[in-house]
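Removed: one protein chain of the complex. Kept in place: all other protein chains.
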Amino acid sequence: MKHEKLLKFGGHEKLLGFAGKKTFKLISLLIVVCLASFWLIEQSPIDPVRAYIGEMSVTPEKQAQLEEYWGVNSPPQEKFLNWAGNILKGDFGTSLIYRIPVTDVIKEKFTASLILMAASWLISGILGFILGIIAGMKRGTWIDKIIKTYCYTLAATPTFWLALVLLMVFSVYLGWFPIGLSVPIGVTADNVTFLDWLHRLILPAVTLSLLGVAQIAMFTREKLKEVLSSDYVLFAKARGEKGLNLVLRHGVRNVALPAITLQFLGFSELFGGAVLVEQVFSYPGIGQAAVSAGLRSDVPLLLGIVLVSALFVFFGNTMADIIYEFVDPRIKQEEAAS
Amino acid sequence: MENKAEINVEEGLNTEIEINEEFGNKLNVTSNKRPISELDSSTEEKKKTEALLKVEDISLSFTQYASGLRQTKLNIISNLSLEAHSGEILAVVGSSGSGKSLLAHAILGILPSNAKLDGKIEYKGRILTQEKKKELRGKEIALVPQSVNYLDPLMRISDQVIGDVAEEDEKLMKNLQRKIFQRYDLKPEVDKMLPHELSGGMARRVLVSTAIISSAKLIIADEPTPGLDEKTLNETLSYFKDMADNRCAVILITHDIEAALKISDKIAVFYAGTVLEVANARDFKNNGENLRHPYTRALWNALPQNGFQAIVGHQPMQDEVIDGCVFYERCSKKNDLCSRGIPLLKEIDGGVVRCNNAVSEEIPNSDETSSIHGHELKISAKEVKEV
Partner (left out) sequence: MNTTVTLKKGLFGRLNLRQKTILIICLTSLLLFVIVISSLVLGGESLPTNFGFKNLAPSLEHPFGTDWMGRDMFIRTLEGLGLSIIIGAIASTFSTILAMILGLLSSAGKKTDSFVSWLVDLFLSIPHLLLIILISIGLGGGAFGVIVGVALTHWTSLTRVVRAEIKQLKTQEYVHVSGNLGKSRWWIATKHIFPHLIPQILLGTILMFPHAILHEASVTFLGFGLSPHEPAIGIILSESMKYLSAGYWWLAFFPGLALLIVVLLFDMIGDNLGRLMDPKSAHE
């Protein structure tokens, strides 16, 4: 009893410590990311005024005004402090291409991307887990070999190429989906019906899912092999458990948590995949916005997206840490043992 | 756990000694506590009954596929024979890492796929095939594993003890599990715990419960007493005694000869993959003059209360090809004959021994020895051919 209480107390303290550490890490991380990305942009030959003006013709006075607004002639430290100060106030500036506040652009685009990423995250996770369990159960059989080959091949497949091939097959050849999926700039999500939007979501989500399956399936397969050769499975066999029931009772239970952890750690890859897939399918998400921002020198938007992506990845890593530290009882077991 | 290549016997003994040193004196008393007369009567009774489990001359080797066609063989167990009787505890004593656990796995049919098992195992007079093992394990034959690591770390204790049962039986089994837990003084909250939350003593009782709930006739306990304090040790041993009293056959696999002596009826001495001697527990007394094999005697004399006399040398490596007695290198009584051919199994004074020099001090029961000898001769002929 006393021992238990001690453990619980320790757990509480651990939680506080964990939260504190994480918060500190996030803040320091964001500061450095801000500094580094700002410095990188500063190094680049990008001229924000030129980018803003674009094809418009402006008077010299207007140009001077813009230059002052962008602080072209002020020293980099001042520019950074100015920008960072605004960010602290929640003002990320105005997007040069969309001509609306960066926060609005990000909100809209990121929501679209989140749906895409969440869909493929779930599909690839579930499918990959099932395939991994099957492959691990049927180790060495033809079905295992097929799954393995699929995973190896998919891991070597360029994301954008797979997207192109699917686009060619399903949009060009079969005609199931329109080719130019893009919505003209200025048309917001409100103007698109739910079905249109779903229609647009399918191919990118399928592409991302197909690619995401590889890693999780191989991981699950290896992990299941580990579990199946564990002492507790040996004991379960000694007690007469066998076949599918054994795998379901002990295998799935013990592989699931590490697999979910891995899925959370894959947020960075997922984001990268989304950037490429959105570009090919012209899906109006954050990835496409990032590419446009980069290509058309929309510095405020690009910096905003970098920060949001860092937050996104941080969230995934933190979730993985939480599962590792607090949810998985095996960790507690190891801690207790040491 | 079998990863260790070769455990020095001395090392094995040392660990035992470490554990037992603190209460060595007490043990000396307890090991001889049981009146000899009682033992005698019980063994008399058992002789009449047919062995529940009969392991005859089994050999276990591992095939390792290096690549494609080439294979190599690693012998873990060779020419091992023993018998387990209902109502009796047979201890298999040997140093850690010598492959004792694999004997249990062989009986249960849970060996890895690259293992090859030769020889005959009979259960209730019928040959125990792999199919039969699959059918019987968990029902008639139960394993009590050595630690909490053998429990699924993510499954509630009660679910684990109940095991994988049909849905309609679940309630029944749940009740049964609760009853057993009650008997072992495991509170209702233990049902919902995960393995890592169990204390050492609780874990022991839970592991024993898994065997009790199966109502098995044959219980194989694989190192059930590692590093336990004396109280828990005696408690755990008493569970096995209870099982034997309930007409179960218990095979107690352990490296702890003193613990084994406390409750066992017979001791099988496991060395280099084989059983060198099966002795009655009462033979372990004084200077071990009633023990039949030099190794058994050495083991007995290496115990702290018997003068700590360790023998030199180490067990042969598992890949060593030994022509002759496995104990030859370390034996003080070896002669020429011992280096040629494996010694035959002899029955002496109600025990069995595999030693050329062992002779009976009493006049053996002529009937029985002859029959056993006849059987053994057959085997030895085969053995000689193999060698």
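Note that the chains take the letters A and B in the order they are written out, and that residue 1 is the start of every chain.
We adopt the following convention: a residue touches a chain if its C-beta (ideal position, glycine included) is under 8 Å from a C-beta of that chain, and two chains touch if they have at least 3 such contacts.
The structure displayed is predicted, hence computed values, not measured ones.
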- Query: Which of these touches the unseen chain: A:Val280, A:Leu301 or A:Ala320?
  - Reply: A:Val280
- Task: Extract the touching residues of chain A with respect to the undisplayed chain.
- Result: 25, 29, 32-33, 36-37, 39-41, 43-46, 152-153, 155-161, 164-165, 167-168, 172-173, 179-180, 267-269, 271-272, 275-276, 279-280, 290-291, 294-295, 302, 305-306, 309-310, 312-314
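In this text, only the chains that are shown with their structure count from here on.
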- Query: Within the complex, which stretch of chain B touches chain A?
  - Reply: 105, 108, 110, 134, 137-139, 142-143, 145, 147, 149-155, 163-164, 194-196, 210, 214
- Complex contacts: residues of chain A adjacent to chain B: 231-232, 234-242, 245-246, 249-250, 253-254, 257, 329-330, 332-333, 336
